[in-house]
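Pasting a structure here, questions to come.
Every protein chain of the complex appears in place save one, which is left out.
Then we have chain A:
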Amino acid sequence: MSGGTGNAGKALATIFARDLALLLKGALGRGGAVLPLLFFLAVAMLFPFAVGPDAKLLGRTGAGVIWVAALLAAILPLDRLVEPDVEAGFFDQWALRGLAEEAVLMVRIVAHWLSFGVPLMLAAPISAGLLSLDRAQLITIEQGLLLGTPGLAAIGVTIAALTAGLRAGSALGGMLAIPLAVPLLIFGAGSLQPGGEGGLALLGASSLAALAIAPFAGGAALRAARE
């Protein structure tokens, strides 16, 4: 029997398992978690080539570079976050079973964060090494990524829902996501400046605000797109 609140939890768990498998491993038309990760590492690897091996300069600018790389890596998977499932009719079938778009999108935000936020945090020590950042800076970066990447995931899923079904949706998605993610970038990179400890708190607050709004904005966008 479909529908019913008792089954909703089980249904969402099933959807979560599928989301995670698709976002981690990738599939037809979906790149998986590897591409954003390689992109993130590539930026940290290329930056010293471009500005030279001056450790002092790298130490001063490297943390900001890591944040820019994280933000751009978050944009890479946008076009495969929601669009393929709208196209294939998954969202229609979930709606038919009484599952709220908001709940499905919240599940997707968590799966997206696990497949892109956590790998970035695991890769950050490598990036920090390439940019010759010290231990204290790395710890602040990890704390910042832990607080900031959930917000990036929420913004990503919202924008993906908003642009699903549009022509050139992926290009538009990047353009829409960047301004929304700027506060996270400012607070994240700002937390690394001398006296910027308050940045982490603001970063967490921005992330929570994005997480709170994202499922509702995305759900409304998906319903509007059906009309």
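As a convention for this text, a contact is a pair of C-beta atoms (placed from the backbone, for glycine too) under 8 Å apart; a residue touches a chain by one contact, two chains touch by 3 or more; residues count from 1.
Following the convention adopted for this analysis, contacts and distances are computed from a predicted model.
> Which of the following is the UniProt-recorded protein name of the chain this complex doesn't show: "Heme ABC exporter ATP-binding protein CcmA", "YCII-related domain-containing protein", "Peptide/nickel transport system permease protein" or "Sulfite reductase, dissimilatory-type subunit alpha"?
"Heme ABC exporter ATP-binding protein CcmA"
> In the complete assembly, which of A:Gly89, A:Gly129 or A:Gly198 touches the absent chain?
A:Gly89
> Please output the residues of chain A touching the missing chain, sorted low to high.
1-3, 7, 10-11, 14-15, 18, 22, 27-28, 87-90, 92-93, 95-97, 226-227
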